[in-house]
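Just one protein chain is left out here, and the rest sit where they should.
Read from first to last, the chains carry the letters A and B; within each, the first residue is number 1.
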Amino acid sequence: MRRVLLRVVLACALPAVLVTVWWVASAGSTDVYWPPLRTILTAFPDVWTADRLRGDVLPSVWRLAAGYALAAVAGVALGTLIGSHRRVRAVCEPVLEFLRAVPPPVLVPVIMLFAGIGDTMKVAVIASGCVWPVLLNTVEGVRAVDPVMAEAARSYGITGTARLRSLVLPSASPQIFTGLRQALSIGIILMVISEMFAASNGLGFTIVQFQRGFAIPDMWTGILLLGMLGVVLSVLFRLAERRVLGWYHGLRASARRSP
Amino acid sequence: MLDVRGLRKVYEGSGRRVEAVRDLTFTVDPGDLVCLVGPSGCGKTTLLKCMAGLLEPTGGEVLLEGRRVDGPPPGTAFVFQEYGRSLFPWMRVGENVELPLRQKDMSKAERRALVRDALESVGLADAAGAYPWQLSGGMQQRVAIARALAYEPRVLLMDEPFAAVDAQTRADLEDLVRGLWRQRGITILFVTHDIDEAVYLGERVIVLSASPTVVREQLTVDLPAERDQLHTRVDPRFAGLRTRVYEQIQAAKRGEVRDALTKSSTPPPR
Partner (left out) sequence: MRGTNAVLGVAGLAGFLALAEAVPRLGLVDEEYLPPAGRIAAALGDEAADPAFWTALGDTLTGWALGLAIASCAGIVAGVVLSVVPYLRQATASTIEFLRPIPSVALIPLAVLLYGSELRSVLLLVVYASFWQVLIQVLYGVQDVDPVAEETARSYGLGTWARIRYVLWPTALPYVMTGVRLAAAVALILAVTAELVIGAPGLGQRIGVAQTSQAVPELYALIVVTGLLGLVINVGARAVERRALAWHQSVRGEVAV
């Protein structure tokens, strides 16, 4: 009981201290750029009304989800294909290395040429940035399938889609999740950037509008909201990962206990 | 049942040629339990993988019930030495045992019954819901054996299955294999580097030479069918057979040339 209490205190202490410090330090602030935390928090419910949430946050999240899902499916599918064939991998490797190295935000102007400035552009931007970490990690994961497991599957006549479903994909899944996690942070960046470039709604667009209109406390609420979105998505991701990769964490823990 | 004729396997890679198996010929009769022993690195695993259709031989052929093996045949099951890596860690024990059955044309109820029966016969009926990595090494190897049993093979190929478990577990597992063989009448080919294990388990022992491998000697183990760790191992006949195999292996290590034998031979009883 005392242990649990100590952990709760340790977990909450620093955040509480930080918020308090911010609150106190900014309380009498007259600096336009650093409004009192009190002002920001009071502005929050006024700025992010249900209407705004529906009109700006929802479209942003929808674009992110669509682009991310597209990238995940394409990345895993292509990665499995490339990873399972040594020659295909050798042919694609240099090109993939180059494409992955291109900083994803510079694709925004290019994709705008093709897809204009609508939702298609944003989804395409997010997908084209997120696909590389998923793809490359899948290739690595698929390539690293344990040879003994592969032989066991072969000796029991497990081939084709059954092999893919029960051997290759589960065995690559820890790597795939590493890729998906990297892709998530890139996806959020691209969601914001693409909306800052050209949009009529969305989180990124709204925050920039506030900044241009010198609505500083409103801008701060936007930054907070964006931060919260990042945290919520990362928590959701962690939950999903715990579920899918429960076996992997257990395996690693048992390997650590008996080296 | 199993015919190995003039089997030869040469590994080629990056300019090097390694002749692992030179010329192997022997047969395994239906319902036999044959142990293959040989000095370490003599190509035992290579041979077994060729027989399982996991490796393509360079020369010669393997026949299973008169049919040439050119891929994993449906009637054989393979038990690997690396139990920790041959079971899938993302599947529970029951799912691991059931997985190969999903490729066969059978109903869910039949599959369930086979899985339960197989797990029961290795003494792990309660472990179906556990993950393999939650079990000890010996138990994991039992799961691997259960997976092989559920597959209902006519031939069971075992590649040094107990090399990585501790001595006591090993004795239990040996009795388990011998018991299963007697109950189910499966043909078993058991590869080991442990001479005692070979003599204790086998009805026949095939001694292989050092690499490049040929058959050095074939012995019939004329011990009673009913064997147990306590009495069989102190049986003078056991000691005699053991010494004989030991001498052969030592000679094989020294590289003494001897013509490949295809006939059975047995040392004269003392």
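As a working rule, a residue touches a chain if its C-beta (ideal position, glycine included) is under 8 Å from a C-beta of that chain, and two chains touch if they have at least 3 such contacts.
Everything numeric here is computed off the predicted structure, so don't read it as measured data.
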Chains in view touching the one left out: A
Touching the absent chain when the full complex is considered, from A:Arg2, A:Arg87, A:Arg243 or A:Arg257: A:Arg87
Chain not shown: contacting residue from A:Ile223, A:Ala240 or A:Ala253: A:Ile223
Residue numbers in chain A that touch the chain omitted from display: 7, 10-15, 18, 33, 87, 90-95, 97-110, 112-114, 174-175, 177-178, 181, 185-186, 188-189, 192-193, 196-197, 204, 207-208, 210-211, 216, 219, 222-223, 226-227, 230-231, 233-234
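Assume only the chains that are shown with their structure count from here on.
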Interfacial residue positions of chain B with respect to chain A in the complex: 49, 52-54, 72, 74, 76-78, 80, 82, 85-91, 99-100, 102-103, 131, 133-134, 147, 151
Footprint of chain B on chain A - complex, ascending: 146, 148-149, 151-152, 154-158, 162, 166-167, 170-171, 173, 247-248, 250-251, 254-255
